[in-house]
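All protein chains but one are shown in place.
After this line comes chain A, so read on.
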Amino acid sequence: MNTMQHMRRGAVASIPMIIGGIPFGLLFGSLASSYGLSPWFAVAMSAFVFAGSAQFVALGLIALHAPIWVIVSTTFIVNLRHLLYAADLVKFVKHLPMPMRVIMGFGLTDETYAAVRPMYEVGSADENNGHKAYLGSFLSFYIMWNVTTVLGVLSGELIPGMSDWGLEFAMVATFIGIITPYLKHKAFWLCLLSAGVSSIVLSGLPNNLGLLVSAVIGVAMGFVSDSSNKTISKSETSMQEVSK
């Protein structure tokens, strides 16, 4: 397969989430113009920041006349979960040249991580082609996000009530399709349950903090369950050896 074909694979894996993202891009653009912000401000934010939920949070803070340092530090907290993705992907990008890593870092979103990470898991992406699939996913999201932002700014509410249609359910279904193949071991079930319960319990926390804390709890619970399993099987083996 050539580069284009790998990029297309990444883009195709992203299609459901791209459809789910369209109403959000339109909403972001129209919300920004309804707050009386310059059209260029919304367009530049989507082009340079490229972080869906953080952009919405920033709009809300700007509407409240929050100081710039509050907007920037809130953005930092909202996006902190991407550090987990980056840590997980380090092993797949370490051989790549710096410019490629810069582009991949810029494009590291929930959606592209969700689209491309499972490809490495099942072996349909490796160190020779994984970054190409990643670029295809990133570019298709980047184009969608910026085009819909411009359309939203230009048109106000392009199609009234489109954000109530429920298109973002496509993202939920995609994430479930990504999660379920992992659920073959107890540790992953425990990870799922603890992250899910925590995210409900902590849903009142501001700025995605509930999401961040729940993710860390899920990772920790999975890890602990995994390690204690290993310890048990090790001690079982050593007991068997003793009984021999």
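As a working rule, a contact is a pair of C-beta atoms (placed from the backbone, for glycine too) under 8 Å apart; a residue touches a chain by one contact, two chains touch by 3 or more; residues count from 1.
Methods note: contacts and distances are computed from a predicted model.
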>> So one subunit is absent here. Using its UniProt record, which name fits best from "Na+/H+ antiporter subunit C", "Oligopeptide transport system ATP-binding protein", "Putative peptide zinc metalloprotease protein YydH" or "AzlD domain-containing protein"?
In response: "AzlD domain-containing protein"
>> One chain is left out of this view; which of A:3, A:155 or A:227 touches it in the full complex?
In response: A:227
>> I need the residue numbers on chain A that touch the omitted chain, in ascending order.
In response: 16, 37-38, 41, 44-45, 48-51, 54-55, 58, 62, 68-69, 71-73, 75-76, 79-91, 93-96, 98, 101-102, 104-106, 108, 110, 113-114, 117-118, 166, 168-183, 187-188, 191-192, 195-196, 198-200, 203, 210-211, 214-220, 222-223, 226-227
